[in-house]
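Data first, discussion second: the structure below is written as structure tokens.
Missing here: one protein chain of the complex. Every other protein chain is in place.
Chain IDs A, B and C follow the sequence of writing; residue 1 opens each chain.
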């Protein structure tokens, strides 16, 4: 098996983990290159079998963008902390990577969303996101207003600090902070969640991912921006409309057979943790 | 075209609407029977072409249960108020029903969920729901605890006043009151939403409807119950486990081509209504 | 110093804690009686100096009701778990109780609310609550409707599963499960929080505790009830109106100088716990 990897070796603990991984892989897999920082790894399509990302969920998010077009699955190795995406641990390589190196692994397909921001100058910004597209206002209190359409059908307008459209993968990121629901991995849907909406009655909406979402800025302010996976791709004041739809591609990730998405929720977000109430309940 | 209908003619405005409908249908469709109150209309399978429900969303909810097995689509006629399910208006029959009587209509398939409550005495209560399965505690402060599994994978435990598992149709009913998201009609998912959970960190979870949800009561109290579309089907203290899964059947509803689900949200729930802020925004 | 105590000695760990406490108190304080289960301890006014409650927050809630009229402060001793009210630990008596037995302690005054439920038969149920008055519907989906007035000024009507009116002490109990805010101890306010409201736009309201809150049932169902600190005091269908106002009395509790209310929030409710995000933040 041939593999590329992504590791920010300027970080000491990552460099150490790379050493551990290299030793472990010796004689089992051929390590081609550290692609960290490369924008595009499509040239490894058909050459590498898998990509290994050493770091946390943030590292995988970056690698996912580089791997678009390469069509190879990624395995995320964390350094001590379970992640939503970095499901394997550098401390327990032997538990799973012997099998992975033999090509025995299950792949989970993660929904990707394409975003096209059509600008007033006639150009179009195109980007693909694994987590979310967020439209954020600039300085506070300068609320922005947008119109939302789903499959050309007007849905509602939204006044507030902005809006997030997330994938199931991204539902546990910014969406969750904004009050959105958790969406399980295999649901074919995206969620539209407002950011500090002025309307008391606005609620997140879960929409079939095969639908096309259009967002039209009505009133914006300086500093408002369109962001994909946390990176600004356009100033909102230059944008005429934003189209978000399912990407024909998926991001493929090698899943850990010993861990469920619920484990990660409980561990990372302390989701649904019980209070120290027991005594009361007994009384 | 042959049709059955559902109408609670003891209600004066419903009786009047039936008269209006009868007159309008004369010579265009053959009206077979008022099936209101009948538990099962499966004998009309292959005989009636459609079912017309005259009343509000609640009437359609009841009719949906009767029509299981009949396999005919329903058209809901409201009396003045747009509904999520009762999409047609008695005041504008001519706009849509000429076409419907000619068999020209689009059908929307609504996800149904089956619930099996396995009881300690070995019997099983089975029911099908269009909106939701709700597990509710009895008198307040006697909180209940349940374990939740999805496809045999432990998800979390839930301590509080109960839990709701809803379909997209039911997402705008009890689920919404409990803080859950709106789920668009064609999303293949159900939502698990806690009722007044003790955990500060519990959030609604949207799960693929092809998954099987199991709920195990851990500690319950007198008066706790399992409810399908608002009807109690079992006392929770008699129940060992509750299995919820997608029904192989759908509820088919004739949709109004001039109205979207977003219209109903805006009208019925005053969803996403803007505040009277305009003046401020201009300043 | 003379003291009474409250301890449910049928519970083994409570009985053991009582023994530890008795030994510790020997020669330092005179222990008069175990008042557990007594409804009224007003006869100890002027006789006992303090009341010691051995148990959790639930035990103190019960003792608070018994101590109305006695006018003596209570010290809560938990058995291993910090509580909002049970601030002292049986394992560290020497740290605080030597001082307490010498009369050196600070007292925190907790707001109590009086509730008068005026019944249709002309009688009035009166009760005093430390946590909250909750009005709950019976079986699910049989939503209830109430009109709320503050100082005779109509505030709003509320359709849903009910309503909670809580003190600052009770803000971390049922109110929090229902989505209400945390109210710090010394705020002179109560919070009105709806239970699963039908209105998307309902929000909790914090009201000056010197105001009088009136609640009028508009439509109720069998099984709806009025509850004070978790105990049913009236069936809602028998009730014409419910008046809630600040009690002229307070519940006095001896506070732990080494612990803040924020400690209890962080410990008991895992309030504001950070996710395991650190790695991401560094990236």
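Here is the rule we go by: a residue touches a chain if its C-beta (ideal position, glycine included) is under 8 Å from a C-beta of that chain, and two chains touch if they have at least 3 such contacts.
Here the structure is a predicted model, which is why all the values come from computation and not from measurement.
Asker: Among C:180, C:217 or C:230, which residue is in touch with the absent chain?
Answerer: Only one listed residue reaches the unshown chain, and that is C:180.
Asker: Just one of A:87, A:161 or A:186 touches the chain that is missing; which is it?
Answerer: Only one of A:87, A:161 or A:186 touches the chain omitted from view, namely A:161.
Asker: Which of these touches the unseen chain: C:68, C:107 or C:205?
Answerer: C:205
Asker: Using the document's contact rule, name the residues of subunit B that touch the chain not shown here.
Answerer: Counting over the whole complex, subunit B touches the hidden chain at residues 8, 11, 55-59, 78-79, 81-83, 199-201, 203, 267-270, 273, 275-280, 282-283.
Asker: Using the touch rule from the top, list residues of subunit C that touch the missing partner.
Answerer: Within subunit C, the residues touching the omitted chain are 143, 145, 150, 153-159, 171, 176, 180-184, 186-189, 191, 197-208, 211, 219, 260, 262, 265-266, 269-275, 277, 281.
Asker: Tell me where the left-out chain touches subunit A, residue by residue.
Answerer: The list for subunit A reads 134, 136, 139-142, 160-162, 174, 176-179, 195-198, 200-201, 225, 227, 230, 232, 269-271, 273.
The criterion applied here is as follows: only the chains that are shown with their structure count from here on.
Asker: Measuring from the mean C-alpha position of subunit A to the mean C-alpha position of subunit B, what distance in angstrom results?
Answerer: From the centre of subunit A to the centre of subunit B is 33 Å.
Asker: Using the average of all C-alpha atoms in each chain as its centre, how far is it in Å between subunit A and subunit C?
Answerer: Taking the average C-alpha coordinate of subunit A and of subunit C, the gap between them is 43 Å.
Asker: With chain centres taken as the means of their Cα atoms, state the distance from subunit B to subunit C in Å.
Answerer: Comparing mean C-alpha positions, subunit C is 38 Å from subunit B.
Asker: If I count partner chains per residue in subunit C, which residues reach a count of at least 2?
Answerer: Subunit C, residues with two or more chain partners: 200-201, 269-270, 273.
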